[in-house]
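Please read the structure below before turning to the comments.
In this view, the complex is presented without one of its protein chains, the others remaining in place.
By letter and in written order, the chains are A, B and C; residue numbering begins at 1 in each of them.
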Amino acid sequence: MKITSQHIADLNKIQDTTYKAELNLLESKLSKRGISLENVINKVADFQVAIPSWALGAGGTRFGRFSYGGEPATLEQKLDDIGLIHALTKSAGAVSLHIPWDIPQDYKAIKELAQSHDIIFDAVNSNTFQDQAGAKHSYKHGSLSSTIEASRAYAVEHNLEVIKIGEQLGSKSLTVWLADGSSFPGQRNFQAVLQQTENSLKQIYAGMPDDWKLFIEYKPYEPNFYSTVIQDWGTSFMLANACGDRAYTLVDLGHHLPNSNIEQIVATLMYKGKLGGFHFNDSKYGDDDLTVGSIKPYALFLIFNELVYGMENNPQNPYPAWMIDASHNVKDPLEDLIQSLEAIRIAYAQALLVDQAALKAAQFDNDVVLAQELLQDAYRTDVRAILKAARVQSGAVADPIAAYRSLAVRNGLINERGTGSKATGL
Amino acid sequence: MKITSQHIADLNKIQDTTYKAELNLLESKLSKRGISLENVINKVADFQVAIPSWALGAGGTRFGRFSYGGEPATLEQKLDDIGLIHALTKSAGAVSLHIPWDIPQDYKAIKELAQSHDIIFDAVNSNTFQDQAGAKHSYKHGSLSSTIEASRAYAVEHNLEVIKIGEQLGSKSLTVWLADGSSFPGQRNFQAVLQQTENSLKQIYAGMPDDWKLFIEYKPYEPNFYSTVIQDWGTSFMLANACGDRAYTLVDLGHHLPNSNIEQIVATLMYKGKLGGFHFNDSKYGDDDLTVGSIKPYALFLIFNELVYGMENNPQNPYPAWMIDASHNVKDPLEDLIQSLEAIRIAYAQALLVDQAALKAAQFDNDVVLAQELLQDAYRTDVRAILKAARVQSGAVADPIAAYRSLAVRNGLINERGTGSKATGL
Amino acid sequence: MKITSQHIADLNKIQDTTYKAELNLLESKLSKRGISLENVINKVADFQVAIPSWALGAGGTRFGRFSYGGEPATLEQKLDDIGLIHALTKSAGAVSLHIPWDIPQDYKAIKELAQSHDIIFDAVNSNTFQDQAGAKHSYKHGSLSSTIEASRAYAVEHNLEVIKIGEQLGSKSLTVWLADGSSFPGQRNFQAVLQQTENSLKQIYAGMPDDWKLFIEYKPYEPNFYSTVIQDWGTSFMLANACGDRAYTLVDLGHHLPNSNIEQIVATLMYKGKLGGFHFNDSKYGDDDLTVGSIKPYALFLIFNELVYGMENNPQNPYPAWMIDASHNVKDPLEDLIQSLEAIRIAYAQALLVDQAALKAAQFDNDVVLAQELLQDAYRTDVRAILKAARVQSGAVADPIAAYRSLAVRNGLINERGTGSKATGL
Partner (left out) sequence: MKITSQHIADLNKIQDTTYKAELNLLESKLSKRGISLENVINKVADFQVAIPSWALGAGGTRFGRFSYGGEPATLEQKLDDIGLIHALTKSAGAVSLHIPWDIPQDYKAIKELAQSHDIIFDAVNSNTFQDQAGAKHSYKHGSLSSTIEASRAYAVEHNLEVIKIGEQLGSKSLTVWLADGSSFPGQRNFQAVLQQTENSLKQIYAGMPDDWKLFIEYKPYEPNFYSTVIQDWGTSFMLANACGDRAYTLVDLGHHLPNSNIEQIVATLMYKGKLGGFHFNDSKYGDDDLTVGSIKPYALFLIFNELVYGMENNPQNPYPAWMIDASHNVKDPLEDLIQSLEAIRIAYAQALLVDQAALKAAQFDNDVVLAQELLQDAYRTDVRAILKAARVQSGAVADPIAAYRSLAVRNGLINERGTGSKATGL
């Protein structure tokens, strides 16, 4: 199943074009404020988000998994799936591999396949939260944070191998999500495990090529239910500083305690030049891994408002690595990812519409009402026409979900792969 | 300070009219789905929300209050303030009085004043969370829930007096927010205080005129920090059932534990015909009483989606009494209320745009992706042109905040009333 | 592996007996307050908690499972494991079966085996949150709440079969935990699924023998992450009332939003005679299913304070069905359960020590300080000597964890069953 440029052209012929009238109206409004609509469209078109290799099949909970047919069973098929999404949206031009689930057999072939889909290899991800068959040491009681030297060394070694795999594919960064922690008070010594984690991360950092970046993810709980070693941005930031200049914090939207102000964390990290990576999803209760923008789209916009501000005002902060990190328990994974990509670009486009000069003035005047009006004016604007224009000018379709359905992509995949294939190592 | 129809006409002449082009575009889109834009505008125009008499001055926290000049010091001035808001928006055509803070001296004059502003008297509110000067019994340890008969009787008596005051003004409902609870484990006996509360509410219910409704508000905590007698909708619903057919639950958006699904509570109550009143505000942490729609506008939309559904499908549920219940700590209270009114009508208009037939079909098909698309299509629509049209056709201005500022209303009020007046009994 | 009375006697000979001196001191203190220590010991000794058949192997999270050796692979082995716990503690004299994971092949043999372990069959549990191999209908999008009649009927039918299985074993109650809900706004119609759930539960209720009870469990989220049909005690209570007199609410400690006051819910339900079942566990973040008392032992005590009060003052409430519902991700499941049983009895014993008469007087006097002192006096008392005495007089050991380890029970089980056996259907 592959989507060709002919498919795209045919689809765009029949899809609704009323968005063009909306664009005109929008242009006249924006030009009054000195904003170039063309410029916004171009920025939106350039915004690419990596798809993780583990997110192309059915997700699940500890109570089970309801499978979806046509899941990709090999790395090649996973790349093909991302290729389908990218062809329809031109917004998913990268893949983020999970090792050991996705170790390539033939690097050259894999790279060519990715290239054929216009996909690059973004950050690689290590896994020390699971024991693989035949593992010499167990991670049941900790990996990088273990107080037992052999276990720790084993986990460090794994990360170094992941870097080597990434190097061969053109990746330039390693993401470490450390699930280590404890489920009961007293189980582990907080100071000792923090110290060991710092040591381990420094070893991994030392083993990275000079042009690589290390992303340190944080999360308050799950799979451990009392404590997690890297529980919050403060811990990640402290560890990143201990490692060195090319170590950064990675923010995952679902990895926060209830009521957290994530946009403030983003602003703080960018102010300090330490926001390295960003994982998109949405949630109502915990790390629910729902479709981006499905629960709290305004919070997403406020976060993007800080991201846009930081990208424009914090040259010391690297361009962040964007990735969707969601789970697909009740939706077709490809449709789910398309919805996430749409929500991300909507929030980004809205943030680009914020009148930053007027906002700064209102803030300086402590005109709280006006500051809110300015933000909400951008947020309340219907920017979907901008996304459609960006997609069409990039060679994708105006309406990807409709296109996906009219091409009957899922049926095609089931025909090719059957209903029993499984995408995940979980 | 009064806003005349001439003011309105003058303002509308100079305010931006590009919203009319947006309306045309919207109409062409909606008509394809069989939705009448005119009908939507009319419904939006009819949607009126009560302003509580205590919300016209500066709010505060336990750490203090930063006052605003020109606050209304009398009930007459409070009505005048609501009159200003209503003149600009034609969406605040009701007042909700708080007793004993707002006992009229001259009922006839007050009613005439309200009428001159096109304002009716909605639910009246009792107060048993404070001790008034010279009170015979203290509410420090409970009022309607007290295990001491005299205190309980005193609180019941107060509620009956509030009803009598309301009767003379044309109110038809009493809202009971019971702050009673405890701040420490063991302080009070849960079963005993619940039983006494049930008894007290039954006495109040028995004292209402036959065409009155009783609204029972719930709240999990604050001002008590361990338990609150009516802590959740389940308790309120249980008590309302115990009282009788004209007793209902009142939902205040800020009165829920973190992560609550409020829209589901709304749906459940309407399904049972027991949603009587609704207090609007917004919050990030607790009962923050922020401007409506300033933090979680999508949640507000989802709630309105249930309200619209219920108003169309649950004839046994009365038309709910709407009220804004916010605190104005850092904004001009009148501007804050105008922003809240705008956010409420935006959410209402969006909910009216939901394609209910298509949504039902998607739900029956378990097409989760499509169901989300349908909701978000309505939500992502920029409906502000609808609100402007609704306001203008009702004799208000297209852009109330801009009008408020161009008329320099706050300065006018400060000139009239000075900077030391105080609106609240807190 | 079986623990005989000779084992017990031998162990008690060598275990520490200094608790007897503590008992004497306790007796002298309690007798001054008119409390009989003997009476407390007897009540503690009588307190039995059911073990669920699914809790005897390693639990897991969506990120994986670290297995434990010697897990029971059959229903017979599960009963043997509970028998081991019961022999050591004499506090786990019941099992709660999960269907279809534990359908007996030979009812007579199973009943005899249970009897040999002094174990009775408590509430049976149905499962409509998973699709079994060869299932005619999927529960992916709902079971009892489905708007599709065939799916709903299939789920009702399953529950009726579970009742039939329970009848043959001597169970007298059915627990329904309904995982149904939605992960995205719009996915399902709240009112429709609530109505269908009510209908389905009524059919199940109608199919129960006259001496059976129906327990309706509630939970706010997981495995669904936007809404759950029976989200809170209010919904469960409403549905139980709709079903009839023998339908009750079941409280699981982990099934609440952050900061919930669970003891107040317990008091309300007992006041209304509707607390049917109780699932013990502990948690810090969500439904973490940790060892009872490992995170919030004071909250557990406060809950027991209400349970003891209700058992003494609410004759209309049935004696609740107690069960441990925990997951064993990092501990030996049998040791974990022993720790939970200990924590439950500690909280129960402490609650029995509360001076109820003095507490009532302090509450009536609004003497908040004294009320707290009275509760904390009971809580701060070291009651472990009471538990040891209760166990020894019942024929169990003073210190079960020490006994379990000195008998090398786990090694014995591994020798018998190997390391690859699996206890759960998850």
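The criterion applied here is as follows: a residue touches a chain if its C-beta (ideal position, glycine included) is under 8 Å from a C-beta of that chain, and two chains touch if they have at least 3 such contacts.
Note that this is a predicted model, so its numbers are computed, not measured.
Considering the complete complex, the chain that is not shown touches A, B, C.
Residue in contact with the omitted chain (choice from A:G170, A:P209 or A:G234): A:G234.
Interface note: of A:V251, A:L302 or A:A423, the residue touching the hidden chain in the full complex is A:L302. Between the chain not shown and the residues C:I204, C:I346 or C:A362, the one that touches is C:I346. Of the options B:N42, B:Q130 or B:Q393, the residue whose C-beta touches the omitted chain is B:Q130. Among C:K111, C:K172 or C:R384, the one in contact with the hidden chain is C:R384.
Residue-level contact of chain B with the missing chain is found at 59-64, 66, 129-131, 138, 140-141, 179, 182-185, 187, 220-223, 225-226, 258, 283-286, 288, 290-291, 294-295, 327, 329-331, 426.
The chain not shown here touches chain A at positions 140-141, 147-148, 182-192, 194-195, 220-221, 226-227, 231-235, 237-238, 257-261, 263-264, 267-268, 270-272, 298, 302, 306, 309-310, 313-314, 359-360, 362-364, 366, 368, 371-372, 374-375. Contact residues of chain C toward the unshown chain are 18, 21-22, 25, 28-29, 258-259, 261, 284-285, 291, 293-299, 330-332, 335-336, 339, 346, 368-369, 372-373, 376, 379-382, 384, 401.
One rule holds in what follows: only the chains that are shown with their structure count from here on.
By the document's definition of touch, common neighbours of chain A and chain B comprise C. Work out the mean CA point of chain A and of chain C, and you get 40 Å between them.
Taking each chain's centre as the mean of its C-alpha atoms, chain B lies 42 Å from chain C.
Residue positions of chain A touching 2 or more other chains, listed in rising order: 258, 284-285, 291, 294-295, 330-331.
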